[in-house]
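The structure appears below as structure tokens.
A single protein chain has been omitted; all remaining protein chains appear in their positions.
Residue numbering begins at 1 within each chain, and the chains themselves are lettered A, B and C in the order written.
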Amino acid sequence: MTPSSAVKAALSSQVVETPSWAYGNSGTRFKVFAQAGVPRTPQEKLDDAARVHHHTGVAPTVALHIPWDRVDDYAALAEHARERGLRLGAINANVFQEDDYKLGSVTHPDAAVRRKALAHLMECVDIMDATGSRDLKLWFSDGTNYPGQDDIRARQDRLAEALTAVYERLGEEQRMLLEYKLFEPAFYMTDVPDWGTAYAHCLKLGPKAQVVVDTGHHAPGTNIEFIVATLLREGRLGGFDFNSRFYADDDLMVGAADPFQLFRIMYEVVRGGGFTSEVAFMLDQCHNIEPKIPAIIRSVMNVQEATAKALLVDADALAAAQRAGDVLGANEVLMDAYHTDVRPLLAEWRQERGLDPDPVAAYRRSGWAERIVAERQGGQQAGWGA
Amino acid sequence: MTPSSAVKAALSSQVVETPSWAYGNSGTRFKVFAQAGVPRTPQEKLDDAARVHHHTGVAPTVALHIPWDRVDDYAALAEHARERGLRLGAINANVFQEDDYKLGSVTHPDAAVRRKALAHLMECVDIMDATGSRDLKLWFSDGTNYPGQDDIRARQDRLAEALTAVYERLGEEQRMLLEYKLFEPAFYMTDVPDWGTAYAHCLKLGPKAQVVVDTGHHAPGTNIEFIVATLLREGRLGGFDFNSRFYADDDLMVGAADPFQLFRIMYEVVRGGGFTSEVAFMLDQCHNIEPKIPAIIRSVMNVQEATAKALLVDADALAAAQRAGDVLGANEVLMDAYHTDVRPLLAEWRQERGLDPDPVAAYRRSGWAERIVAERQGGQQAGWGA
Amino acid sequence: MTPSSAVKAALSSQVVETPSWAYGNSGTRFKVFAQAGVPRTPQEKLDDAARVHHHTGVAPTVALHIPWDRVDDYAALAEHARERGLRLGAINANVFQEDDYKLGSVTHPDAAVRRKALAHLMECVDIMDATGSRDLKLWFSDGTNYPGQDDIRARQDRLAEALTAVYERLGEEQRMLLEYKLFEPAFYMTDVPDWGTAYAHCLKLGPKAQVVVDTGHHAPGTNIEFIVATLLREGRLGGFDFNSRFYADDDLMVGAADPFQLFRIMYEVVRGGGFTSEVAFMLDQCHNIEPKIPAIIRSVMNVQEATAKALLVDADALAAAQRAGDVLGANEVLMDAYHTDVRPLLAEWRQERGLDPDPVAAYRRSGWAERIVAERQGGQQAGWGA
Partner (left out) sequence: MTPSSAVKAALSSQVVETPSWAYGNSGTRFKVFAQAGVPRTPQEKLDDAARVHHHTGVAPTVALHIPWDRVDDYAALAEHARERGLRLGAINANVFQEDDYKLGSVTHPDAAVRRKALAHLMECVDIMDATGSRDLKLWFSDGTNYPGQDDIRARQDRLAEALTAVYERLGEEQRMLLEYKLFEPAFYMTDVPDWGTAYAHCLKLGPKAQVVVDTGHHAPGTNIEFIVATLLREGRLGGFDFNSRFYADDDLMVGAADPFQLFRIMYEVVRGGGFTSEVAFMLDQCHNIEPKIPAIIRSVMNVQEATAKALLVDADALAAAQRAGDVLGANEVLMDAYHTDVRPLLAEWRQERGLDPDPVAAYRRSGWAERIVAERQGGQQAGWGA
């Protein structure tokens, strides 16, 4: 197996980006259960994110969501982050929450709505310029609920037109990450339902356009690690939106539903050179019923544990068994790494960096949870609507 | 084939119950798009429902949802309905939208929450007494999001305890309809995930406990008509919550996603004697992006069309082909009925009853849509939250 | 709606290709039920195919499967076809039934096996030269059953290498149709699992490489008509392998499981210009329990009926409703065509061409079924193994 020193060195290069919205309230269409102490401002979200980074040591960047994180002065927001040891990460556009977008945004049949949506995307690039963010993450809720509702092909044309305009607006060091999703909130057809569609658009746009894989956005039975391997082979894997699911886009803590799948995904990332390229490891989760900060800490740890196991795979032994057609032997090499309890190794890695070996316990002891409940009185709690 | 006169006579005995909440606003976790003219009170919902019945002639009952339709005087509400040619239908309990229910209602680990939930269910039976409703429809959002979160078996015990208490409270002519759902809003485990679980509970409760089949609540690949046939054979099919889906619980218009499936379901209802027993044909839909009243009219028509096709199946020819093991012949008998365009027959049926042959067109001409937009100004539009 | 004369003209240009193997025995892993009268030779398969064409008038081509249809003299086989009013269609390669292919064919870790598989593909192109076939259909059963069993990325490299070699061997008028399949017989990972993978390979190969859509090869919930629309927009839809399914790759008669889906697919074909381009409409089915010839006739009719309905869609009315954002109106235009009973129109179309209006009944009366049972005594019935 890979020596643990090498594993620890590799782990030290990993960054897990947490999303500002995961610190706010979320829920299902049935009910949003508000939690005490939830942030009311982008600044307070960053304060919480700083706690996650403080305890884990690998979460120095925070993704923003516009307009939920809209502020007057993005430079000041970036400075607020910097003072807490953080950087602002990907900018996430939102063209799904205004009444105009009922039938779509950039694919809407009405050109006026499309123009409005495009203007928002352009604003997001302006914000990237101000924050220094590298990535524009585009997820479109666009789609239709009923067969015949709109023309599938015309919508692709409109999508391509908007993406081209945004692509041309990007700076040299900026990227567009295009996300796909099988369904929800559109129920008959989504305009970017699968990696193939995202890939086809990115290919035409150019090298700064990359596909982002949300682990909850696939049909049942989809082999996600195959997609990861393929996109890396094509040079088109921009990053991940990590979460986990049992059924649909459940947005549970990554690694909670199928830790073996997460391991297999991370193995393909290691195998495909994803750690030495520009793959962004982002969380995209909803902590509807559990306290948010420790859930995010746990999620970051789950990504790390899966990564550590993936790094532990004995690449030479695996390749030898594969070459020999030794089905059981090759599977065994992979499973050996998976079955290893990497928690002691990660505890060591944390202690070597001056971190508490148990981040969740350290957070619980820190008093932060009690403090935010006490201090964050009044105001409007952040949520998907604000 | 069955003579069309017999089909028309059977159609005349069918009642399709529309749900009060389908007249209000609804949406996904991402956005609720409000529509102009949406009712602000239970009375206005009934006014809209009366239009559906006026144009279709088969929708004289309206299901209520408590607390969304809570009023001070249910007798007055029933009278409001009666004046419009309607009756109040099933009472739908809601134990999922208060903060206390974050981890469950009747299955909650905390006995105090369970008592509160049970009290609400009892209140619903009180309301049934006042409205003269026959059916108490119970759907529980109860479940867990994470493995280990709560004890699956203990939750079954708590569920059984609550159901027993409610069952004992029911009057002689009242029924409990227990609904099952694979997932959402709980993502790891729901406490009544499938018909088997609902059936097992109903069996222990007694004959007034019946299973309700929501056509959107199954895993991919589930043969719903098999469940319908089985429950009818067991004498435990209480009714349907009709809607349609491509992926999850999409709550689209019934018949919109898979009209052939709807036909097969209605065939099993016909086959199993569901038209001569107490099976309730209810809609449970969300019209997130389309105008609600015409969508409900269309849905009622879709149920009627599927029913007419099911009634047209040549039962003797089918039985003969089945007995002979004639796979293609038997399939052909069924498909013959399905491929028949029953719209002319339904147009005739409507005209014989003094209805416009095209209910949607008649509604559009009626001016009701414009009138409610003009008149329903101010106030709080009805939605899932109120 | 489109005038029926225009629909009939369009129908006259459609060709539905039947597969030689559908005339032979097939089954599941549990049991192959042999049927009396099944062909023993490629010639007898053609004899049966000629009956399908005789009764339907739209099935003049027959796909071959190598080695199941291997003969010494392909020109003689083509002549046998010609004498019966048929042409030889796509050549289907088989690199999955020899012991060497247990761990793959063109993606096998062992270069010797890969060479053998490639030689077979080249042989298939030789056969195309002899038969005058335009299309080489490539379906690979390649994949792995266990995580780690082989290297996903290396297998992609090997696949690309083989495809390139075959592509370069193709003549000017020949095409490669690359098929994808989610799973089976490989259970963990297939090397061409989805349209995106097939598309990415085709793109690199060149314009003669096209994607073929088998309607039974997708994950649950996949919107197949979206893929059809997208591939047509990209100029990469080579054809269909039609069949239908409830669960996995059931290979039932096309249109039997979800006739509405088939209609939606055919609508996208019409919309995307698929009738004026080179899209091949092929069946790929298994008639495990029903008699094969009438099942194939029924399948051809089902494709025709779906096509007729798709052609009946009022394109102007649909576009107008879509532009206006009239969700219900647009859906209604589509459903109007779907609900139309096109069987009378197709009966007319057949009579105008001197065909019996009811092909299945005509076949039953023809005595062919009895004749082949009587005549085809002895010998080895054709099946998937031969």
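Observations on the model:
Everything that follows uses one rule, which is that a contact is a pair of C-beta atoms (placed from the backbone, for glycine too) under 8 Å apart; a residue touches a chain by one contact, two chains touch by 3 or more.
Please read these numbers as outputs of a predicted model, since none were measured by experiment.
The missing chain, though absent from the display, is touched by one residue of B:D150, B:E179 or B:D250; that residue is B:D150. Among C:N288, C:Q322 or C:T340, only C:N288 touches the chain that is left out of the view. Of the residues in chain B, those that touch the hidden partner chain are 103, 109-110, 145-154, 156-157, 182-183, 188-189, 193-197, 199-200, 203, 218-223, 225-227, 229-230, 232-234, 260, 264, 268, 271-272, 318-319, 321-325, 327-328, 330-335. Residues touching the missing chain, restricted to chain A, are 220-221, 223, 246-247, 256, 258-260, 289-291, 294-295, 298, 305, 327-328, 331-332, 338-341, 343, 360 (touch as defined at the top).
Counting over the whole complex, chain C has residues 26-31, 33-34, 96-97, 99, 101-103, 141, 145-147, 182-185, 187-188, 220, 245-248, 250, 252-253, 256-257, 288-290, 384 touching the chain that is not drawn.
Just so it is clear, only the chains that are shown with their structure count from here on.
Residue numbers of chain B whose C-beta contacts span two or more other chains: 220, 246-247, 256, 289-290.
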